[in-house]
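Below you'll find the structure, written out as structure tokens, and then a few comments.
And then chain A:
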Amino acid sequence: MNSSLFLIIIPLMGAFIALFAKKANRLMAIVITLFMEIFSIIIYLSGKLPVSVEIGGWQPPYGINFVLTPLSVGFIILINLAAIISLFIIRGEKSYQFYSTYLVLLAASNGIVLTGDIFNFYIFSELTAFGITALIAYPKDRKSTGAAIKYLILASTAAAFLLIGIGIVYKTLGTLNIADIASKISLLDPLTLELIIILMLTGIFVELELFPFNMWVPKAYLGGTASVNVMLHGMLGTAGAYTITRILLTMFTVDGSGLLVNVNIANSVIVIALLTILVSEIAAFNEKKIKKVLAFSSMGQMGLIIFGFMIGNEQAIVGAFYLVVANFVAKTILFVLTGEFIAMSGSGNWEDMKGIGRKHPVAGLAFVIGSLSLMGVPFFAGFWGKLGLIQGAINGSAFMVVGIVIVLITAIIEGIYFLKIAHTLFLEKDSDREYLSKARVHSIVIAAILALAIIAIGVKPGLIESNINSATDEILNSTSNYIDIVFPRR
Partner candidate 1 sequence: MTMLNIFLLSSTSLIFIGLYGVLTRKNIVKILLSLNIIETGINLLLVAFGYVENGEVPILTSSESLKNIVNMVDPVPQALVLTSIVIGLGTTAFALGLTIRYYKTHGTLSIDASDEEEVMLNE
Partner candidate 2 sequence: MMILLASVLSILMIVAAVWVLITPNILKAIIVFAIVSLVASVLFIFMHAPDVAITEASIGAGITSAIFILSYKRISE
């Protein structure tokens, strides 16, 4: 499995070659991304998982290692899928900088998931931050520049906290390997451990789009083009969801059981996640710009996912994984179609998109299916996520009831604003309307395929059940499923 390093090496080499590829760089980017997707699927199906890969010939914890488990490779497949989709919906980008940065971002978001070393994780997360900042700033206008510099400052400050946390971990435990830290965490003084967890949480909160640190999200989505939105959501957001499972639920747990060592911190993360859901859904309700609506909804879904992971029992984690998949697919549909709609109507407000659903019924239908899944209507993929979340919360402690109430209320709010948009798309007529351009066929085909996937998962959740159960099992028994893989002799 040493060859899995090609997932990092090939895009990075491609990033250098793109400096000279002139017109072939888009083709090269597509070929490399397809290779990554196929290669990660081969790894997933090879039956050799889970496995730990040494880099440089030094065994962990002395060298850096990659940990390939069903969970991490599953996330990589999602990330590379988002990458392919984002490449297909690019509009006429030709400059080498765009593709070079994109390839670095691709390598970094794969690395963030695969790495088994905490300092290596820090470098990869910095790389993703730089890559996405450059891509957000790419249009070079007022909106995108403002969004990019604010994101860069916020991300660098957060990364500084992460680095202090890493320093304290090294000072006290003498190691940088995630599995090694996880096995030694009980040796620490409780107060010191609390400090470490708070510092690291602050470091990853920006990427997780959680409440006090998420002012950048709507600006970044508004500033970027449609394909950058798909990257931001599908690559960075998915990698962010993965960091919770690895940093929080593997490193800082009681005997690898998926429960955070410090109950107070776990509860405050739940409170923050619930606040995020509430604030972002209410903000989305009042928003006129469709990209901002989607950005706020994206924050809300992220809050839901974190809420599920933090409850910590089996049903809730299964639900959270279903939500990750459902949110990934549904939001990708919405971002792809939004890009088309905005290009057609020439306006970012959803009120100006009257009748587009009548002109392009397939696209309109896919949009509605995506939003129904986000709401959690039965027979759509998101339903199984919210169901698992609520089941888990009922079995959890008493104050989870508040969480259930908030989840249900926000589902209704979400329903109202998405139905308003759907109503505008289909029912309102604007007959003498002329559209600036036609919707591109391949975008609609992508959206339609993804919409079919949502219905397939929604009607028959058994399609991905075994994968999600193995991922859940990995979190609930991380000692045998993660630490023992990195250190087989202990």
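How these were chosen: all candidates are chains of the complex that A comes from, given by their letters.
One rule holds for everything that comes next: contacts are C-beta pairs under 8 Å (C-beta built on N, C-alpha and C of every residue); 3 or more make two chains touch, one makes a residue touch a chain; residues count from 1.
Predicted model, so just to flag it, every value in this text is computed and none were measured.
Chemist: In the complex, chain A is touched by which of the candidates 1 or 2?
Modeler: 1
Chemist: Please give the residue numbers of chain A that touch candidate 1 in the complex, ascending.
Modeler: 119, 123, 126, 130, 133-134, 137, 140-143, 145-150, 152-153, 156-157, 160, 163-164, 166-168, 170-171, 176, 219, 223
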